[in-house]
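Input: a single structure, listed below in structure tokens.
Left out: one protein chain. Kept in place: all the others.
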């Protein structure tokens, strides 16, 4: 999936901290930060998840929606939904977290595959129109992430449409 | 000085890392981050200056100009320009740093007084048009600062003029 | 179990990073640091385990033996040995880690019960003679832990026996 395209849906088999299933269209009008993680991924636990928590607590949920996506592609037996439930409780995570739906013939789950994520942690940003604007693998410092969020919060929709080609986003993210 | 007003000039008696004197008008077209500090202020040394260095190294100088302003309002004898020169050398600071011009009848130097800074560290942001957009006293986390920078980098000038009243900036900064 | 008493044995149902089962007597002559943890305990992952890794890498194993003890007392289903195996691999832990043997009629496992640990993380220190010298629940800073280790490394055995009553150790640790 390329930068600028609409993310029409994700494949989530189970939600935590979210009573009814949601899809990207339900978040239209807000900037969306998706933190793709595995509960036994050290970089996710030490860096990515705390950063997602900071974003969740620093911004109004009407401006930025933070979504966790548990994209298990290894050690599947150790990261089943019941284990994720314990993890979410122990780490006191409060934002919606979806289990990326396992694929029958692929260790990589469905949404992770469609988004062509390189691993975990990965950070995906959707703009207010639901378009994929950043897809970043690995750690990202708060200064850079903040800049991306500030850009996406400020854009005027009609502006974007006109200037899309000039916005330097690719699968590695938006260049500032 | 109020948010939204143009910063017409600062009062700098001596520059370091800058051969010829500059004024805000010389930086028009760029976002300007002014870090007001004192070399013996612990919060400046531990937090504000390292953050200014991160901004300076993370962004192109054609997008964001980082300016240090040495606003000495106490311990004047210990923070004279010759001491600041040693400080800049030891801390290997590379961006332009101006000495805020002392006032004859006030321990607070001239630019600090005109900007009504509450102390050090203070972070001042000017937009590409040279208007004061944030004036923040104390520590500011990278996520929030990044968001402000992203907003200022993205704004279209004519957009701002129309929507100025809706941009929530005051003397405490721009609310995201 | 009280400070000063010999720890005669622990109850370990399975070892990782250790081919043959070991007991405290096998480590006689060395100072022993036991880090009791749960793989889904945030304070263990962020503080206790990295500290155990630092001790393991900073000292000769002939001076200090670092032992992990997986004392699962909650969320048992999510922290079975196969999940611990994945955790150890992902976090690249290299020191011996034993699974504290589950109790039939108690959620608290056997060694944790006998040592009267208050929770995880807990840090237990044995002196070169195998006596319990510290039993600390919660975080402990490196400066204090280092001091305890320095004391235990330096003690002359016959000195200890004579001065035991003067050494301020209790179930909360050795007071420096």
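All chains are identified by letter, namely A, B and C, in their written order; residue positions are counted from 1 within each chain.
Here is the rule we use: a contact is a pair of C-beta atoms (placed from the backbone, for glycine too) under 8 Å apart; a residue touches a chain by one contact, two chains touch by 3 or more.
Computed from a predicted model, the values in this text were never measured in an experiment.
Partners of the chain left out, restricted to shown chains and counted across the full complex, are B, C.
The chain omitted from view is touched by exactly one of B:25, B:86 or B:139, namely B:86.
For the options B:25, B:78 or B:139, the residue in contact with the chain missing from this view is B:78. Think of the hidden chain as still there; on chain B it touches residues 40-42, 45-46, 75, 77-79, 82-83, 85-87, 89-91.
One chain is missing from the display, and on chain C it is touched by residues 54-55, 58-59, 63, 141-156, 159, 176.
Throughout what follows, only the chains that are shown with their structure count from here on.
In the absence of chain A, chains linked through touching fall into B | C. When you average the Cα atoms of each chain and compare centres, the chain farthest from chain C turns out to be B.
Chain A and chain B have Cα centroids lying 34 Å from one another. If you average the Cα atoms of chain B and of chain C, the two centres end up 51 Å apart. Looking at chain B, one finds that none of its residues touch two or more other chains.
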